[in-house]
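Only one protein chain is missing; all other protein chains are in place.
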Amino acid sequence: MTQVISKSDLMVWLGRLSESHRLIAPVDEAGVTLFQKVSKVEDIALDFTNTVLSPKEWFFPATETLFSVEKKDGGIELVPNEDVEESVIFGVRPCDALGIALLDKPFLNEPADALYGRHRDKTTLIGLSCSEARPECFCTSMGTAPNDPANVDVLLTEVADGYIVDAVTDKGKAIVPQDLLKESDVTAPPPPSMETVPVEGIEEAMSQSFDDPYWERLADRCLHCKLCAYVCPICYCFDVRDYNDKGKVQRVRSWESCQSSGFTTIAGGYDRRAGKGPHLRQRFGHKLLYFPREFGSAACTGCGRCVKVCPVNVDIREVIADVQDLGGTSGQQ
Amino acid sequence: MAVEGFSPRMVGFLCNWCSYAGADMAGTSRMGYPPNIRIIRVPCSGRVDPLLIIKAFQQGADGVLIAGCHPGDCHYVEGNYYARRRLAVFRSLLEYLGIDSRRLRVEWVSAAEGKRFSNVITSFTDDLVELGPRSEVEVGA
Amino acid sequence: MKLGPELVQQIRDKARELLTSEAVDCVIGYGRATDGVTARPLFVYEPEKVNDLIFDETCTHNLVGYLVNRKGKKTGIVVKPCDSRAINVLLNEGQISRDDVSIIGVVCDGVVETGWNRVGEAKQARCQYCHQHTPVVYDFLIGEPREESPPSAEDYAAVAEMEAKSPEEREAFWAEQFDRCCRCYACRQVCPGCYCTECFVDKLDPMWVGIRIAPEENRIWHTIRAYHLAGRCSGCNECERVCPVNIPLSLLNRKLAKDVEGLFGFQAGLDDKEMQPLGAFDKDEKLGIGE
Partner (left out) sequence: MGNNDPFIPYLATVRSVVDLTPDVKLFTVDFNDPAVQESFTYRPGQFAFVSVFGMGEVPFGITSVARRNEGLQFAVRRVGTVTNALHEVREGDTVGVRGPFGNSFPLEDYEGKNIFIIGGGIGMAPLRPVINTVLDRRDSYGDLLIINGARTPQDLVFAPEFDVWAQSPRTKVELTVDRGDDNWTGRVALIPDVVRDIKPSSENVIAITCGPPIMIHFTLQALKELGFADRQIVTTLESNMKCGLGKCARCNVGDKYVCKDGPVFDFEQISQLFEEA
């Protein structure tokens, strides 16, 4: 037997959650679906495959104050940003949930990033199984699946007249509305299938192909924008700067990307990673070689966002396949 | 929409050779003008990058004044001609983005025109009082 | 636009000829993307690879920006008429040398709305107000030159509609648009006119715009980005195409194009001689500034 919530009761539940928590859910705006804070549950987009930006922005916001500098007793005091609300994110796809689990690795690695930790502690994830796969999806190659409950607190799976509710963690059990659930013998539909990407042995292949001219050729068409990094559920490079707004002093961190020019430039102007090829290679090197060595798995969830948004079709699936092939022939078009 | 007790904040970019001297002239001649303007001396009106203007608005300015030498009198011969074109285009862009173009004032004030400088500031201040405060700018909201 | 197979073959033949004769060491054109239906930029270095070149109504990319990365290297490039205007902009600004580029110009009736794995039916909006069907500069022309349609009052309709709104409505509209911006700078990176080695927004010592991905700073970015392209934007609209959050950048670029055309009678990139208007002046002009 499984527990099921009807579609109308789901809205009732979300309505309750929006009162008790900061509720974040997919919302359609100007033709794009984004995770946003919602006050009216009618605004929630239920009919979406996935959002343009991943939910990482609710743990690692695009811009966030790390601490403020306040005057106290003739001196100063550094006040950490404690402004983190109890939140529920609804509609997290399993790939993005994996992304958050992977983000934990660098951020919660000792010494842990306190602010990230606060966001993480105070947020409950309601996952939503995917009933369809997009052409760019390849999560099953990256260690998760369209119905993977592993990294969410509650997983909902759509069935004929509602959703199967699977409270995975204690945090999830705490928010599940027992009064709205019904026992049912309905079974979950089989998850959609998708293309397989040859990731087996990719670390070794990356290492072997490191000096291959492939990277220079691939970088020919790369624009070195930060789009792939900003839509990525894992990319976590950041910049930190101080602000002094009319006497209000804050240290702020914002997203950055290894594709930025000057990312590795030091005082005096020397850049050890100058050039298009090494620049672009860093992106794939980090995802497929360095991150796995440091944390044991690739920094990719197969969400396909970068594939979808890249203006010039730098397709990580193709890169993985090419790198695997680079044994004999090199050079890619 | 006049707001009771509103005192506009203004930033003035004055060219070193004419308008800054004109402001000096106004001061030394004891010609009064409203104290709302913060003056920044620049080498030439042609030096005023529109980035400076929008930055001033972002930082909470209600109005921005750019003053330079009269056409034909530029210390660098042609800086103010370039400024004229750029500011014409930029002011229209600001208006399009919803910043009332009256908030960006461009005037030619010579070193001898202390009176004119004082009049410009007075009338610009009056205009800004009438326009009211810019909707409260939340820096980095 | 559909090009007949014989015209696509002409592109390939010309590319092969350029590579084989070593007139160029690379031809930049279009190839098929991994979705199998749209196009992506393709750099061809070997004559035997020219058959990977394609051309069809999904070839929306403006490839001209790549020429700046290849300064001093002999390069062949496939351009549509709108793209060809960007070549003139770069020539005019001394960014590329005419001797280094071999231009394969393609006569164009417009390209369609595309996205990843998606080919639309309708022509892109920018093609509907484009009056350039034959490239303005080329070495080899693919297709028959077309008689150009005259400008129409409708060309700037979207801008006029925005201008007709109240300042408050406009401010609110743009605030909402800029709020979505995540400052990925795809719009800048894809733009052939944005070739500064250090963009004003990357100057962080001192910080002019700031790193905060937040509405006020986003607005500065978009305002100055658009302004820096006044009289230089050739209207390829790649910036709007690549925006992940659908910010209507064409409404800004077109506004500046309209003003520049209205004030100075100038359109960017029609030739490589005339100085772009913000780099020039007329002593006696009246522009409503300081008068």
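Worth a mention:
Residue numbering begins at 1 within each chain, and the chains themselves are lettered A, B and C in the order written.
The rule is short, and it goes like this: a residue touches a chain if its C-beta (ideal position, glycine included) is under 8 Å from a C-beta of that chain, and two chains touch if they have at least 3 such contacts.
Source: prediction; values computed, not measured.
Of the chains on view, those touched by the hidden chain across the whole complex are A, C.
Shown as candidates are A:150, A:168 or A:249; the residue that touches the absent chain is A:249.
Residue A:106 is the one among A:106, A:143, A:177 or A:192 that touches the chain missing from this view. Residue-level contact of chain A with the missing chain is found at 66-67, 69, 75-76, 78, 80, 106-107, 109, 111-115, 207, 210, 236-244, 249, 251, 253, 256, 258, 263-268, 270, 272-273, 285-286, 289-290, 293-294. Where chain C meets the omitted chain, the residues involved are 204-207.
The working rule: only the chains that are shown with their structure count from here on.
Averaging the CA coordinates per chain and comparing them to the mean over all protein CA atoms picks out C as nearest. For the pair chain B and chain C, the distance between C-alpha centroids works out to 34 Å. With centres taken as mean Cα positions, chain C sits 31 Å from chain A.
Averaging Cα coordinates per chain places chain A and chain B 46 Å apart. Counting partners per residue, chain B has 139-140 as the residues that reach two or more other chains.
Each of residues 63, 243, 252 in chain A touches at least two other chains. If you check the complex, the residues on chain C that touch chain A are 31, 33-35, 38, 40-44, 49, 52, 61, 65-66, 69, 115-117, 177, 180, 182-186, 188-190, 197-198, 202, 204, 207, 210-214, 238, 241-242, 244-246.
Residues of chain A touching chain C in their complex: 29-32, 34, 52-53, 62-63, 135-136, 217, 220-221, 223-227, 229-231, 239, 241, 243, 252, 254-257, 260-262, 276, 307-309, 311-313, 315, 317-318, 333. By the touch criterion given at the top, residues 50-51, 54-55, 58, 68, 71-72, 78, 81-82, 84-100, 106-108, 135, 137-141 of chain B touch chain C in their complex.
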